[in-house]
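Sharing a structure below in structure tokens format, with a few things to ask.
Right, subunit A next:
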Amino acid sequence: MGFLDIDNTTKSYGAVEVLHNVDISIEEGEFLVLVGPSGCGKSTLLNMIAGLEEISSGEIRIKDQVMNGVHPSKRNIAMVFQSYALYPNMKVGQNITFGLEMHGTPKPEREKAMREVANLLQIEQLLDRKPGALSGGQRQRVAMGRALVRDPDVFLFDEPLSNLDAKLRVDMRTEIKKLHQKLGTTIVYVTHDQIEAMTLSTRIAVMNGGYVQQLGTPQDIYDTPANIFVATFMGSPAMNVVPARVAVENGKPMARVALHDGTETALPFSQDNMADWDGKDILLGIRPETITDEDAADRKSSNIAHMTNRIVVTEPAGSDTFVTMTMGGKDVIARMRSDAEVHPGADFTFAVNMEKAVAFDPATEARIAP
Partner candidate 1 sequence: MMAHATQDTAIRTGRAVRMLIYLVLVLFALFYMLPLYVMLVNSVKPLDEITGGGMMNLPQVWTLAPWAKAWSSAQIGVEPTGLSPYFWNSIKMVVPAVAISTILGALNGYVLTKWRFRGDTILFGLMLFACFIPFQIVLIPMARMLGLMGLAGTTWGLVLVHVVYGIGFTTLYFRNYYAVFPTELVRAAQIDGAGFFQIFWRILLPSSGPIAVVSIIWQFTNIWNDFLFGASFAGADSQPMTVALNNLVQASHGVKEYNVHFAGAILAALPTLLVYIVAGRYFVRGLMAGSVKG
Partner candidate 2 sequence: MRSFLKTKTAIVLALTVSAGAAHADGHGGVEVLHWWTSGGEAAALNVLKDDLEGQGVGWTDMPVAGGGGEQAMTVLRARVTAGNAPTAVQGLGFDILDWANQGALANLNDVAAAEGWDDVIPAALQQFAKVDGKWVSAPVNVHSTNWVWANKAVLDANGIAVPTTWEEFTAALDTLKAAGVTPVAHGGQAWQEATVFDAVAMSVLGPDGYKAAFIDLDESVLGGDGMKEAFDRMVVIRENVDENFSGRDWNLATAMVINGEAGFQMMGDWAKGEFLNAGKVPGQDFLCFRFPGTSDQVTFNADQFMMFDQGGAVSPEQAKLATAILSPSFQSAFNVVKGSVPARTDVSNEAFDDCGKKGMADLAAAASSGNLFGSMAHGHANPASVKNAIYDVVTAHFNGEYDSETAVAELVDAVSIAK
């Protein structure tokens, strides 16, 4: 039994099931991120934890208490909304203490709690203003203050950073992470931004089409994605997925991949069990940062393969230069050092770290190796 258990939970509207048998259990102090494209059901799941949507079947438990049918205010949770949902007619101070007031906390205690939170978030000077007079970042802080002041068991965040500009978003991300580390609270956080998911979470649930595709630590998710959806959704630029055929050469399973001119190159697998797929088609997943020039190849890797392919486009991005080529009829992106000598139209020899490569079954799109 965890701190928050989502036990075989489904959600249907009429005959349409939109969430299918979700099973997630997290411990106290964990930071769970629900990530996925819009419409994947992540917000619905969050709302079900909050009690804003009914649970069609299964159970949600917080601290072993079944929450099904319990009113949101009785679940000891707090929520930060995408739009912040600050009450426009109340001052910041009233916004923060409204929840305490509704729960019957006496005024002096409310004032005290409000001061503490305001101090923590450095918004003391805003307490007498109306939300309309605040900037986006300030509103964000107030919204967090409103959640914090309640000292809830679980914090729920519904895409809290998506309305901020890029710079502020990064700052607030760090802020949230700091708060989590400082306070050790349990957080469920919904976002569609995989970087937020990776940077903030202790665990990630990647969702799509109403299913949890994969639940795991950020590293698990990144290195061993359960399927092509997870593989391409997490990471930027996305993982390259190219058609390949397995061929055992000299007892070693190799991935044969077509290059720009139709000639094939053989990239050796690190996993011997790929020999089982001899002669069959697979999809080969290679992350952009594992395709480099020779000098930048991972020295710890035991399986660096080389291939020469033609560069189509180069995109210098300051810290890195992205190179696009064609493999298996698809665009493949490589992430090179910024000082790499790459020119569009030229042939170039790439080093591929096959230790990190992932193979998928083209029929089920599930990972078969590693």
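The rule we apply is simple: contacts are C-beta pairs under 8 Å (C-beta built on N, C-alpha and C of every residue); 3 or more make two chains touch, one makes a residue touch a chain; residues count from 1.
Picked so that all candidates are chains of the complex that A comes from, given by their letters.
Computed from a predicted structure; not experimentally measured.
Engineer: Of the candidates 1 or 2, report the single one touching subunit A in this complex.
Structural biologist: My answer, from the options 1 or 2, is 1.
Engineer: Considering only the defined contacts, which subunit A positions touch candidate 1 in the complex?
Structural biologist: Per the touch definition, subunit A meets candidate 1 at residues 47, 50-52, 71-74, 77-79, 81-83, 85-90, 98-99, 102-103, 146, 150.
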